[in-house]
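Every protein chain of the complex appears in place save one, which is left out.
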Amino acid sequence: MEKLLEVSSLTAGYGDGPAILDGAHLSVEPGKIHCIIGPNGAGKSTLLKAICGMLKIRKGDVKFKGQSLKGLRPDQVLRKGICFVPQERALFPKMTVRENLRMGGFSLADKSGLEKRIDEIEERFPILRERRDQHAGTMSGGQQQTLAMARTLIIKPDIVMLDEPSLGLAPKIVAEMFDIMRLMAGEGITILLVEQNALTGLKNADWGVVLDLGRTLFEGPADEVLSDPRIQELYLGGKKAA
Amino acid sequence: MTSLDTNEVITARKAYYAGLAGEADKGRSVWFPIAVLALLLALPALQFTGNYNYLIHLVLFTASYVVMASGWNILGGFAGYISLGHNVFFAIGGYFAGMIFARYGISTIILAPLAGLVAAVFGYVIGLITLRVRGPSFIISSLALVMIFKILFDNWDFVGGSNGLSLPANDLPVQWAKLPYYYAFVVMAAFTVWASYRIRHSKFGLGLRAISKDEIKSESAGINTRFYKVLAFAISAFFVGMAGAVWGEYLTYIRPNIFLIILVSVNMVLMCILGGKGTVAGPVIGAILLVVFNEFFVATLGASEINIFATGMIMMLCLMFFPLGIVGTLARLKKLPRILNWD
């Protein structure tokens, strides 16, 4: 099967600092939810940042639809069709919800359909319509995450990368976030997700990737990863999983 | 697929983190600073063989900057609060000791510790106010401080306003006239560097470094960050004030545009950056390099405007290509000679 995104022996780090990622690889198949797990400092966020162009790729390559993304800026990667929602959710706190959605379409060359597209999204996420004139900074964590995820839909990307979307959210809200992700995947948007809470992440994903020590240790179907005893011991906190 | 053995992963993880942290060599070369100090104390014997007043002046000048830069480093290097207004304490020390010297004839060398304490008290009070802010606000407040003190000293008739005051010169024969100040500065420099080393390796110093890395986390780790910072400010002001005290008598006058010009502040900062901010040996090396460089520049080009240009240029290049300074860079490359490793 044709790989949508292929990361091979990737080395990356911050500034002149040590390499956080060293030999990470990853392959992403269209329309599936991929979950990257691993301990703190394993390089999970670093991997997403390197893919989207926020960090320089020192060695190795990232190929999207067969084309290398090496050396592209984040705004250029976005225009290729990869959207990244970082941990901080990348909202504009002093802009209204509607303006934030409008900023989501900044990269579109043709703005004619933008307002209609925003209306559609507001229809799907009623909370955003309700809060449309409120400043994004005043919303709750779950609402902000919803806004950040909904906003990626404006440009209809191929891949949406999410860095710990569940961070700081109540379990019920986390479940809602995964519902949204499944909805997006159902529309053919590929999800690449980093999760600190490995169990929740894997249970909701199709494909699991274990990243540790800056490299990929294991990847496979999510249920296989979940049931592997070694992975349970190392990353899932004992045997209670499965 | 990579093999996945539990123990292997855990061992590898340890090695990975150790590699990221880097390990330290704890050996010290105590003989080196003692030898340097002995050499400097013996240096004036050269005067028996000829006129080495210029050399004496250069060492004295360097020592005075070692005191100031190492003092600055306690706040700016260890705690990470960059002050561009430390010449205020230089002025406070200078004026306090200078005024008493002018009125009661007590040598500023005797007064220096007291002048340092007065500067420290000012530092403490000013720190209480300005250390409530961090980052750019703090730097700007320190600049504003210089402006305020400049206006105050320029208009304070009791201390001679912008013309300042003349202080009597000592009546020693010319080849010995500089020596009291020379010894005062060399001893102060040795004391400052020793104090800086002790602070660096104390619980207090550890707290300051934690503050410079992440103040909020330090606070939640139980460090009384406010007290630590203010104390660092006061100690730092103490050393700078002490240097100021003797500097006035050495020059035989005190005047706002000697103490309160921006170049004095810049020199302290630049010496620390050049040598290695936050290290013990850095400010010393920075002071030596910058004084030598300045002498060379003034001797060849003269004009002070070019001097300002060159100082700014060095500082820019240093910050852009050499931000860790000499000691910091060598340490990072693991090539720091043991005689310079006091961190």
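Order of writing sets the chain letters: A and B. Residues in each chain are counted from 1.
Going forward, a residue touches a chain if its C-beta (ideal position, glycine included) is under 8 Å from a C-beta of that chain, and two chains touch if they have at least 3 such contacts.
The definition used in the following text is that contacts and distances are computed from a predicted model.
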{"item": "Chain not displayed: protein name in its UniProt record (\"Succinate dehydrogenase cytochrome b subunit\", \"Branched-chain amino acid ABC transporter permease\", \"Act minimal PKS chain-length factor (CLF/KS beta)\" or \"Fe-S oxidoreductase\")", "value": "\"Branched-chain amino acid ABC transporter permease\""}
{"item": "Visible chains in contact with the missing one", "value": "A, B"}
{"item": "Residue among A:Lys32, A:Arg79 or A:Arg230 that touches the chain left out of view", "value": "A:Arg79"}
{"item": "Which residue of A:Lys44, A:Arg89 or A:Arg117 touches the chain not shown here", "value": "A:Arg89"}
{"item": "Hidden-chain contact residue, picked from the options B:Ile129, B:Leu172 or B:Ala221", "value": "B:Ile129"}
{"item": "Hidden partner chain, touching residue among B:Ala12, B:Leu58, B:Leu251 or B:Met315", "value": "B:Met315"}
{"item": "Residue numbers in chain A that touch the chain omitted from display", "value": "15, 52, 54, 73-75, 78-79, 83-86, 88-95, 103-104, 106-107, 136-137, 144, 151"}
{"item": "Residues of chain B (touch criterion as defined above) contacting the omitted chain", "value": "80, 82, 84, 129-130, 132-133, 135-137, 139-141, 143-144, 147-148, 151, 154-155, 262, 266, 269, 273, 303, 305-313, 315-316, 319-320, 323"}
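FYI, only the chains that are shown with their structure count from here on.
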{"item": "Where chain A and chain B are represented by their mean Cα positions, the distance between them in whole Å", "value": "48"}
{"item": "Chain A partner contacts - residues on chain B that touch it in the complex", "value": "1-2, 4-6, 9, 12-13, 16-17, 19-20"}
{"item": "In the complex, chain A residues that touch chain B", "value": "18, 39, 41, 212-218, 230-231, 233-234"}
